[in-house]
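This is the structure, below, for whatever I ask next.
Complex shown without one protein chain; remaining protein chains in place.
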Amino acid sequence: MNTLALILLILFSGAIVAFLSEKVSKFLPSLIAFISITAAGILFYTSPADVFNFKLSMAGLNFTLKIDEFSRLFVHMIIGLSWLASMYAVGYMQNKERQGTFFFNMLLSIGGMLGIVAARDLVSFFVFWEIMTWSSFLIVVWTGADFRRTGIWYMVFSAMGAYAMLMAIMMIYSDIHTFNIDEIIAAIAEQRLPHLVEASVLLLFGFSVKAALMPLHVWAPNAYTQAPAAYTAIFSGVLSKMGIFGMALVLLSMLKFANPADFSLVYINGFIGQILAWLGAITAAIATLYALIQTDAKKLLAYSSVAQLGYITIGIAIGTPLSVMASLFLAVLHALFKGTLFLAMGAVERQAGTTDMTKISGLIRRMPWTFFVTLVSIISLAGVPPLAGFVGKWMLYEALITNGNVFMVVVVFFSSTAAFLYSYRILFGIFLGQEEDDTAHVKEAPLSMILPMVVMALLLIALGTYPGLLFDPIAQGMTVLGFENVTWQMTVLSNVWGNTVNLMYISTTIGVAFVAALLFLTLKGRKGSRNVGTKDISTSGEIPLEHENLTYQLDFFKPFERAASPLYRRKMTKIYDDLSNGLDALFDFTRKIYTGNGQTYALYVVIFLVALLIYVQNTL
Amino acid sequence: MEGLAIKILGAVITTIVAFAVGMTYGGITRKLTARVQNRVGPTIFQNFIDLLKLQSKKTNIYHGVMGHFAPMWIITAAITVLMFIPVLHPGTAWYNSWFPNLSFHGDLIFLLYMMVFGSLGMALGAGQTGNPNSAIGVTRGLSQMVGFEIPFVLALVALMVQYQTTSIQDIMTVQRESGVWMMFSNPFSFLAALFASLGMFRYSPFDIVGAPAELASGPVSEFGGKYLGTMMSGGSIFAFIKLTLYVDLFLGGAYSIPELLIKTFALYMIPVFYGWVNPRYRTEQAIRYFWGWPTALGVIGLLIAIF
Amino acid sequence: MSITPVHYIAVPLAAAFLIPILSKFHKETARIIPGLVFSYFLVISFVLMRQVSNTGIISETIAGWRAPWGINLVFGYFSGFFATLMSVIGFLTWLYSYRFKLVDSKPAMSYYILLMMLVTGSIGIVITGDIFNMFVFLEIVAISAFSLTSFYPGRDGAEAAFKYLLIASFSSFLILLAVLLLYTQTGTLNIAELSTKVHLIPQSLKLTILVMFVVGLGIESELFPLNGWAPDAYSQAPAPVGAVFAGVVVKGGIYATMRVMFTMFDINEMGQILLILGLITTIIAEVAAIKQTQVKRMLAYSSIGQMGVVMMAIGIGTEDAVFAALFMMFNHAIIKGLLFFSTGFLLHNSLTKTIAEMKGVAKKFPVLSFMFALGSFAIVGLPPFSGFWSKLYFLMAAADAKLFSMIALVLAVSIVEIVYYFRVVGVMYYHQPDESLPTKQPGLNAYFVMGFLAALIIGVGVYPDLITNFLHAAAYELTHKTEYVQTVLTQFVR
Partner (left out) sequence: METKKDSQTIAEYIKNWSRKHSLFVMAYGTGCGAIEIPATMTSRYDAERLGIRGAATPRQADVLLITGYLATKTLKRVIRVYEQMQDPKYVIAFGSCTINGGMYYDSYNTINVLEKYIPVDVYINGCMPRPEAVIAGFKQLQDKIARGDADNGTRYKENLDWYRANQQQVIKNWRMPDYNW
């Protein structure tokens, strides 16, 4: 039996078994999910690289699945994060209702993602894409809260994207009667397909829906917020990256090989890339602005995921080796730190009951490990050295500057500076500030939930000094995409102008200075040090009561909001609401054709008959 | 091996110099302010005395691990940035003997991000103390940072794209070879960066972060003793770092310590003077200020740099 | 004696006469005998299909009168596909509606007889080789459909039946007129012979006949301005009958249209028109469906929309398009059947059958709700369910014909489809139930039927080759009419 098919089979059958096993015991589905993902992972990592292709001819179509170096990178993300998340889910989901449905869809979407990255023909790509979409939809609505706003919007936007893709697939099919991606690329390289540009634009449209690009992002915040945290990690971590994968497929492996003799096409290609990059930049900026006014931690993270995906899109769209490397690096990193963050928020939600930052504060002494992983991943989200986030940010900036997209750099820099605000917001709002009496009972999450987060946090720390560990697979993947001799070093970053940053020195310096300061500050005057609680603060002599909490949580960044008020004035959701209302009115009007009156229907028949007769006699 | 020893010695000396210069500048500022207000004022070494006093406090208030880390993060960030910033021009006698720390291993983007490190750690520490004033001060500080980073980045990007480099040495070299300082060759970018520096130094009118009467000195309101002292020293080093960075980028760098002192002091007096004659802005006013003319100047400079 | 297509007609007619008599002795017979008939249908279909696969098209003359004078029944892959589909749906409907709501014997008897006649008539349409005979069977279908529509006593049923009657009378009138004109022009009623003689008809008259056929059959197959009757009929008839309407009656109309368009005439003459009509039908129907508050009306509009797409595929007219159309009809039959069957019990005792009454039924009927959700997922064309493949093949056929604007519109309206189906699913699963209606748990037979349909949906979805070869053969047979014509005409000289 073919290994790749076996992996998919394990996942899908595991999904069904998990779904049925809920009848047996509420604990079983999570276990089955974990086991099947583990089995798939073991199977993937133990078998040699060349066995991962799989051909199937069915219903007059040829399906080709193949894992090359580029998709291997994404498979690492998918399997790794899903494995950790499913381990986490064992603890997170215990004694919740309808676990069978949850794990069924979880495994299904994981299988769908694997299928997507492995698909080498557009039909199976689309099939797996749709499977992933509807299973993730079922998880998004799993809690059942706010079905219309969240579920229907997600499904409608995904359907718009998917059908745009289908349209494009059909266009390509009508040009050259094949669905096989390699054949398509070969065909593009030699002749000019009449519908190539439209098709690629439509494909990009479809992918930007998943990647939550600017005008199409409105589904994302709600969906990320509503899904259970154990899945949101996967959802925002890897599932959204499928859009990035598709963009890379279109921009870097289809359009890039377009016939260079065809200047118009090359020009259009660059043009599309620019448009996409600018959309990404605007997405990053706007989403960041909206992230920092949120009061719910999960929603804040959802907006920040949208922003991060904006960065990643920029890198792919610019298309220079450095930028592609940067964005793939950021993609993996985003999977790591945003996965960690969502898992951490899930832990907080499970232990403290809510992630609303206006309700809880000062959990640092209660949940130290959760705070630690949150801190690490927030630092790498903010891109502050010496953690891994800095590497990706640096490469992105250098790529943009050396490429001459200077104003885009400024926009990106603005958004990532504003990202500090919400980074601080989430750390402060949940873990710092005064301790509530009603969160005094909160305990640290169980080990099965802590362990995955800690693993990812350690990875982030390691990658901050040794990004080469990740550059290696990325570079191999890029060679598949057609970038020749991608150069990378283990601990040194460099751009095309030859400017370098030596991460080894950086982390050594920081470490030495930090340890020295730590020793100095800790040892000096240790006997005289008084440990005080968060209630013992200088409030101009006033003594806060036991129950009153002085933590500053509401309108956290109000001054910034006031300063940037013009940017907050327009709301995308409102536009879509108006659109849907207008459509609703139109539908209502159209529906009135069916009056429910027999005579009218008879009249329709007669009129139609006469009209058709006249038409036919006159034209044919 | 003793090459390493020399390097470490140089690093220590650099740190000491930076610390001393920063503290003294602070004292001089206090003295000058007093003179301007027709007072005698303290000695110019008052800051050293204060620091000594703070470090010799008997009891220290421990607010939790983040509160404990905050000063360390500041000092760590200060030292790290200092290591990666070229204090003097390469090749000069002073430089080779003392200051060749690591300045070839970092570039501008790295410095931009590394400078934030300290203030983020500070913010976290201030957050854990549980004092609402600290959190309010932190939000103001971060918001203001978003304000002045924009013209600053515009200026830096202008330099980078114009001279096709992101390293400070190369920019210094360009100035040395051409003999023209950036503040004359890129006046608009220089002005933008200068306006940004007003926000960086947090003298009035941009001192709402630690407004003493309103916020009880804001983020640091719960810190005293050794913590406050360490923060002070870190802040002094940071002042030196910012000034040196500006000198390197716009004033053609320095060949010797006296030249460096003259240039940095001249530069340092600009925010101080501006502060004397100005009241205090509210946060949104400050942000709007930075997004106004400074950003416009930065954009002009950038356009000039491109074309 | 050997099984021949005529059994399709003879057996049920005989049974229809027997049932009233036998039910005098034992009431249960009224329920059992139709079951036997339907199962016999299955046997016939199976045997005949094997025969067809061995010896090509079967053509049988009735009562010794040879064509063109007598009536002849033709059973090929194409007809066989429809006949088998109808038999299966009929059987499942019977099994499902066994003890559905028919407690006392009298309505039960009429229900089953009418159901039997409905299926019989449709199968007759499919297997007859004579255009007038086809008209007769259309009438049989129509009449039994009227009576089933007004099965439940009450004003609404009567009104719906009246509308149906009114519109259907136009259809029969037009078809009859068309048949008459054909006969006057060519002197024969045999489809195969007609197909060799249509070129004798003057162009304008031929077009008039075509238009009459289009309109007359369009009423049966729910084309846009002609389908006013459909929603009322679907929503007023008992739920299983809705499944029969969607799976059998409409298919009869479509079959007739295809037979006329492809075999008798040349599709190219009306192809464009059918394409446009189908598109308009789809758009209007889906748009109307999203505004419905009654589940069964919504399903009715949705099946109208599906028929519109099928009509577009017919209008494209290539072999692939016909294949897509057949596949789509197959899917529509089984999926709509599943939807109607599950709805039948979900809203068993409700009179208004509104969507709001399905609040939180998932708590009470987990399996039924799952079936409904499965049907919704399948019918909007999500993989890996069977609905996806037919949509894919249709789009491929359309793409071959370079009809991109049409693809775009169809995809756009299928987004609307997603919205209204998922809205219902959301109501079923994520709203709090209000304990208003007394519920009725389905029996084992209903579960079996729905389980079979669901298994079929998933099975075909995962492995479409279960039926594709068969459908390809049927499409080939339709688009290459020579074999059909030859087989029938060879009998003349026998």
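The first chain written gets the first letter, and so on, giving A, B and C; residue counts start at 1 in each chain.
FYI, contacts are C-beta pairs under 8 Å (C-beta built on N, C-alpha and C of every residue); 3 or more make two chains touch, one makes a residue touch a chain.
Since we're looking at a predicted model, the values are computed, not measured.
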Which visible chains touch the chain that is not shown? A, B
Among B:F117, B:F223 or B:F238, contact with the omitted chain is made only by B:F223
Hey, which of B:D50, B:D107, B:D170 or B:D207 is the one touching the hidden chain? B:D50
For chain A, the residues touching the chain missing from this view: 528, 530-532, 535-536, 538, 540-543
Tell me where the left-out chain touches chain B, residue by residue. 30, 34, 37-42, 46, 49-50, 52-53, 56-61, 212-213, 215-217, 220-225, 228
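Here, only the chains that are shown with their structure count from here on.
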Taking each chain's centre as the mean of its CA atoms, the one lying farthest from the centre of chain B is chain C
If you average the Cα atoms of chain A and of chain B to get two centres, how far apart are those centres in Å? 37
Find the geometric centre of each of chain B and chain C from their Cα atoms only, then give the gap between the two centres in Å, rounded to an integer. 80
Taking each residue of chain C in turn, which ones touch at least two of the other chains? none
Please output the residues of chain A touching chain B within their complex, sorted ascending. 362, 364-365, 375, 379, 382-385, 390, 393-394, 397-398, 401, 404, 406-407, 409-410, 413-414, 417-418, 420-421, 423-424, 427-428, 432-435, 495, 497, 499-502, 505-506, 509-510, 513-514, 517-518, 520-522, 524-525, 528-535, 537-540, 550-552, 556-557, 559-560, 562-564
What part of chain B is in contact with chain A in the complex they form? 55, 57-66, 68, 71-73, 75-76, 79-80, 83-84, 102, 105-107, 109-110, 113-114, 116-117, 120, 123-124, 127-132, 135-136, 138-140, 142-143, 145-147, 149-150, 153-154, 157-158, 160-161, 164-167, 170, 216, 221-222, 225-227, 230, 282-284, 287-288, 291, 302, 305-306
In the complex, the residues of chain A that touch chain C are 58-60, 123, 126-127, 130-131, 134, 141, 144, 147-148, 151-152, 155-156, 159-160, 163, 166-167, 170-171, 173-174, 195, 586-588, 590-591, 593-594, 596, 598, 600-602, 604-609, 612-613, 615-617, 620
